[in-house]
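Could you have a look at this structure, given as structure tokens, before my questions?
Removed from the display is one protein chain of the complex; every other protein chain stays in position.
Then we have chain A:
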Amino acid sequence: MTTPMIQLSGVRKSFGSVEIIQGVDIAVEDGEFTVFVGPSGCGKSTLLRMIAGLESIDSGDLVLNGKRINDVPPDQRGIAMVFQSYALYPHMTVAQNIGFSLDLKKVPKAEIAREVGRVSELLQLSELLDRRPAELSGGQRQRVAIGRAIIKRPRVILFDEPLSNLDAALRVQMRAELQKLHQELRPTIVYVTHDQVEAMTMATRIVVLNKGRVEQWDTPIELYNNPINTFVAGFIGSPRMNLVPGTIIGDAASQSFKANAGWTTRLDNRSLAGAVGQLVTLGMRPEHIQPATDNVDLEATIAIVERLGAETYLNARNGDDTLLVRAQGDLALAPGSTVKLALNHGAFHLFDQSGRVITG
């Protein structure tokens, strides 16, 4: 196994008496696109800034390419960063912004111009080199910020919510451009976002953070298919996974799930004999609940219908349980009417009372 590009071992950080990063262990391989995702305030930015060297590390090791860099100054780590605010110097032109780090290193003017030319061509900024940041659109500023980061050919580029200031359409476009850039230059990227869609679409691997801890760390599809706890289950996937509280009932031979709202459903292909009587949470992705006429598991009253054409989202109620259904095709169902629902028993996720997944 090769040495990872970035390795964090037992990394901790407190602000005052509050421990914001509570022991993080992860490794980022060379050329990987790793995304830190988690709710606002969970410590993503802090962790990223610790890698950059903008925040000190209280304890634990930060290893870059085999070398412990806890105490190496930020500019000597070979790491570049794109800020959420872009932080383009307003008094400099686009070319000066991009070339600033080379200018500081006293690189000859001709070489700076050449490098700025290379980067601006890559990012389609060649026409804008003489403008100031104030004269650029949001997407253009974003690209200048990326240009400033990549001109030094860093081994690692850190992004802190770089798309959060853009409108939805531009965000989709920049997402594609970032992926293209990653494929062309193959830098190691650590990318922070609170938007799980961004994480799912771009990441090689996702680190799900919550309250300063790593909840789960894996490829996007693995996180989607096998969340290890209710937090990850609820956080990854859009629309969210349905999480229904209930109890396991039955005997040694066969078991069922009984929702607190009253309805029950079989639990197939599982050996849950020991868990009978246990309080659990049943997780079901919206696409695993479908309106049906055969094999009906429960009936529910439709509260909201969202017809998107190719898909229809239903918000259906059974007692206290609200189930989000993602049905294929266009369904002309009226709110207030009753719908019969069939569940995909093979795609159930069961979580114990502490929220951890139950395998078996």
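Assume a residue touches a chain if its C-beta (ideal position, glycine included) is under 8 Å from a C-beta of that chain, and two chains touch if they have at least 3 such contacts; residues count from 1.
Here is the rule we go by: contacts and distances are computed from a predicted model.
Novice: Which name from "Aldehyde dehydrogenase", "Lipoprotein-releasing system ATP-binding protein", "ABC transporter permease" or "Ferredoxin" does UniProt give the chain that's left off?
Specialist: Matching the unshown chain against "Aldehyde dehydrogenase", "Lipoprotein-releasing system ATP-binding protein", "ABC transporter permease" or "Ferredoxin" yields "ABC transporter permease".
Novice: Per the definition of touch given earlier, which of A:K44, A:R148, A:R205 or A:H349 contacts the omitted chain?
Specialist: A:R148
Novice: Identify the residue among A:A52, A:I112 or A:L341 that touches the chain left out of the display.
Specialist: Reading the full complex, the residue touching the unseen chain is A:A52.
Novice: Pick from A:A134, A:A169, A:L308 or A:A332: which residue touches the chain that isn't shown?
Specialist: Answering carefully, the residue with contact to the hidden chain is A:A134.
Novice: Quick one: say which of A:K105, A:R118 or A:R186 touches the chain that got left out.
Specialist: Considering the complete complex, A:K105 is the one touching the chain left out.
Novice: Considering the whole complex rather than only what is displayed, give the residues of chain A touching the chain that is not shown.
Specialist: 52, 54, 74-75, 79-81, 83-91, 100-101, 104-105, 132-136, 138, 141, 148, 165
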